[in-house]
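One protein chain omitted, others in place.
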Amino acid sequence: MALTTATHPDRPSAAGIQPSRSMRARMQDALPKLVLAPSFAITLIFVYGFILWTIYLSFTNSKAFPKYVLTDARAYQRLWRWTFESDPPSSWYTSITNMGIFGVLYIAICLGLGLLIAILLDQKIRGEGLLRPIYLYPMALSFIVTGVAWKWFLDPGLGLEQTLHQWGWTSFHFDWIKNKDFVIYTVVIAGVWQASGFVMAMFLAGLRGIDSEIVKASQIDGASTFQLYRRIIIPLLRPVFLSALIVLAHMAIKSYDLVVALTSGGPGGSAWLPSNFMYEYTFKRNEMAVGSASAVIMLATISAIIVPYLYSELREKAR
Amino acid sequence: MMRKLMMAAAMLATTALTAHADDVKEVQMLHWWTSGGEAAALNVLKQDLATEGYTWKDVPVAGGGGDAAMTALKAMVAAGNPPTASQMLGYTVLDYAEAGKMGDLTETAVAEGWDKAVPAALQKFAVYDGKWVAAPVNVHSVNWLWINKAVMDKIGGTEPKTFDDFIALLDKAKAAGVTPLALGGQNWQEATMFDSVVLSTGGPEFYKKAFNDLDEDALKSDTMKKSFDNLAKLKTYVDPNFSGRDWNLATAMVINGDALVQVMGDWAKGEFVAAKKVPGTDFLCYRFPGTDGSVIYNSDMFGMFDVPDDRKAAQIALAKATLSKSFQSAFNVVKGSVPARTDVPDTDFDACGKKGIADLKAANEGGTLFGSFAQGYGAPPAVANAYKDVVSKFVHGQITSSDQAVDELVKAIDDAK
Partner (left out) sequence: MSAALAASRRTPGSSIVPRIVIYGLLIFFALIYLIPFFVMLVTSLKTMPEIQQGNMLALPKAPTIDPWIRAWGEACVGLTCEGIHGYFWNSIKMVVPAVAISTILGALNGYVLTKWRFKGHKLVFGLMLFACFIPFQAVLLPMATVLGEFGQIGKALTNATGFAFGFGNPTVNLVFVHVVYGLGFTTLFFRNYYEAFPTELVKAAMVDGASFFQIFRRVLLPNSLPIIVVTVIYQFTNIWNDFLFASAYAGSGDVMPMTVALNNVVNTSTGVVEYNVNMAAAMIAAMPTLLVYVLAGRYFVRGLMAGAVKG
C-alpha cells in the first residue's frame, strides 16, 4: 500500500510553478485511470450489464425471445419446486446434485493429482522436459476433439472393457458411462484428465519458487521427507492452492462441452450440470425465463463462494 | 514485442476495412445437413439457384440434431441479421413467426399453388396467421420398422401385424442369438419410438387426443399406462450398451445384421441406401405393427425470414426452387423422406419410398396424418422436451413404474404448457 504515495512523486515540485507543468502533472495523474477505464467500462457493460439483463428477464414471461414486460417470479417458483423433486429426479435436481458431486471431486482430484505429479516431477527427474508436455497437452485440446476419443474409450462395447475382454480378462466390467447413477463420474474422469496437468504446472512452479534455505533448515532439524512436505512445503504452497482453486472453480462451472461431448446428457439426462440446464431451457426449450433464472441462481451461488474469498485475499494484500 | 503487436493490430485493421459484400444476389442458408447424402441433395438446390444467377452462402452448423444450429439462428435473429432461410422444425417456425421474425411468401405460394399441393397438416406449420412463412422440404414418417432381411429369413419371421406379433418376432430373434431391437438410448430416439407405441396401443384417435391436443384425460388414461408397459416390454429386447448410442449407429447394427430391427423415422432409409442396400432384397420396411393406415410425420422446413426488400428476390427464388417438383423428387430420393407436395410423381423412388408416398396421400385424405410429438410436431418445444424427459427417464430407470410415468407425464406437460 506504500505504492499509493509513489503515484505522486513529482506533485510537490510541480504544484504552482507553471500552469502548463501543472497541467502535465494532472494529466500524469489521470492517465493511469484513463488507461484502465476502457477495460473497466467494458466489463461493467458486458458482464454486469448483462447480468442485470438476465436478472430482469428471469422475472418476465420470456419464451423463445426476450419479452420486456415484468410478470412474476414463476420461473423461480418452478426452480424452487424442482429443487426438491428427487423421485423421479427433476432435471434441475439432477443438475445441482451433479454440480455438487462433480465440483467437489473434480477440484479435489485435480488438486491432489496435480500436487502429487508436481512433487514427483520435482525430484530431479531425467526427461522432465519430455514428461511435462504429456501431462499438459490435454489442456490444449477442446472437447470437440477429445470427446469422441473419451466416449469410445469409456464405451463398454468399444473401449476399455472390450479391449480387456479381448486380452482375456473377461470378468472385467466398466459401464459407468451407460449407467444413470455413475455417468457423472465419467465426466469427472475426463475433466480431471483435461485440467490436472495445468494444476500440476502451477504446483510445479510453486515448488520451484520455495526458498531452499527454509528446506535446509528443517532438514538440519532432522525432518523426514514426508514430514518435510507435510509440515513445511505444502503449507508454503497455500497461494498456489488458492489460485488453482479459482481456475478450477471457473472451469467446473463452465463444464458444458464436457457433458455434451462425452455423454450427450447421459441416460435420461442424468449427466446434466447447471450450465446444460441453462442452455437447454434458454435455447432448446424456448423457456428463456427459466433459463435466465437458473443462470441467476448459478451466479448467486458462485458469488457466495468466490466473493468472500476475493474479499479476504484482497484485504490481506492490504496489510 | 511491441512491433509484433503493432503488426497484429495492422492485420486486424486490414480485415476490418474490407468493404461490404454485395449480398443482394445471395442466398444465405443456415442448416445442419453437413453429411454426405444430405449435403449432396442440398447441392442440387444450390445448382438450381446458380442457374438463375443466385450465389449460395452456406451457414452449416452441425451437431445435436440441430441444437447448435438453432442457437446460432437465435443469435443471428437477435442481432437483426437473419439468414435468407434456415432449416427449421415444426413449432420453432411458429415461435419465430409469433415473435414477428418471419417473412411473407403468400404471393409466391398462391402463384405456385402450394395451398393445394401441400398437405393441410404441414400448412399448419408453414402458414402463420394466413401468411406463408416457410417452405416445407419433405415429409418424414416416424412409424416405420427397418428390418435386416437376411436375419429375418434366418429366424423365419414374417411381417408383424400387431404388437403381440412384434413381441413374438423379437423373441425369435432373441432365441437365435441376435440383438432383437437396435435402439439408441438418447431421449429423442426413445420418444420417437414411443410415438409409434402409443399410436399402436391406443389407435389414431387416441394418439391425436393425447399427443396433438394434449388432452389430460387421454394423457392419464389406462391406455397411456399400457403404452408405457409396452415400451417397457420393448426395452427388454435392447442390448445393454444402447444408452447414448447415435441413431445411425443403431441403424448400422441392422445393416450389418447384428440386430434384427430398428424403430426409426424414414431417414434411416438414407443409411441403407448409402450402404448400397436394396429394399426388398437386403432390408424390409414395414409400418410399426398396428399403425398401418396412419402416418406420424415430421417435416424439414426452410423458414423464410423477414429480410430487407433488396434480398427478397433471392428468398423467393429459393422458395420456388425448394417446392419445385424436380427438386422435391431429387432431394427426397436421397434423403429417404417423401415429397412435401402430393403431386410429385413417384417414379424415381424405391419400393419403400413409393409406399411412403402412397401412405402419406391416404393418411392426408383419411385424416390420419399426425404430427410427431417427439419431433416437435405435436406441441411447442417446452412441452415436447418435457415429454422426452419423461420417456427417457422411464427407459433409463429414474421412473420406475408405468403408474409413475403417467403421473409424471401429466405433471410435466402441465408444467411446461
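The letters A and B name the chains in turn, as written, and every chain counts its residues from 1.
Just so it is clear, a residue touches a chain if its C-beta (ideal position, glycine included) is under 8 Å from a C-beta of that chain, and two chains touch if they have at least 3 such contacts.
Note that the structure is predicted; figures quoted are calculated from it, not measured.
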Chain not shown: contacting residue from A:M23, A:L70 or A:L120: A:L120
Touching residue (missing chain; options B:V61, B:A330 or B:L409): B:V61
From B:L249, B:I316, B:A362 or B:V410, residue that would touch the chain that is not displayed: B:L249
Residues in chain A touching the chain absent from view: 1-4, 6-7, 9-10, 28, 31-33, 35-36, 38-40, 42-44, 46-51, 53-54, 66, 113, 116-117, 119-125, 129, 131-142, 144-146, 148-150, 152-153, 158-159, 162-163, 166, 193, 197, 201-202, 204-212, 214-216, 219, 224-225, 228-229, 233, 238-240, 242-244, 246, 249-250, 253-254, 256-257, 275, 278-279, 282-283, 292, 295, 298-299, 302-303, 306-307, 310-311, 313-314, 317-318
For chain B, the residues touching the chain missing from this view: 1-2, 4-5, 8-9, 11-13, 15-20, 28, 30-39, 42-43, 46, 56-65, 68, 71-72, 74-76, 78-81, 246, 248-249, 252, 267, 270-271, 274-275
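Methods note: only the chains that are shown with their structure count from here on.
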Contact set on chain A toward chain B in their complex: 63-65, 78, 88-89, 91, 151, 155-157, 175, 177-180, 260, 263-270, 279-280, 283-287
Touch list for chain B against partner chain A, complex: 64, 67, 70-71, 74, 77-78, 92, 95-96, 98-99, 101, 185-187, 240-244, 380-382, 385-386, 389, 392-393, 395-400, 404, 408, 415-416
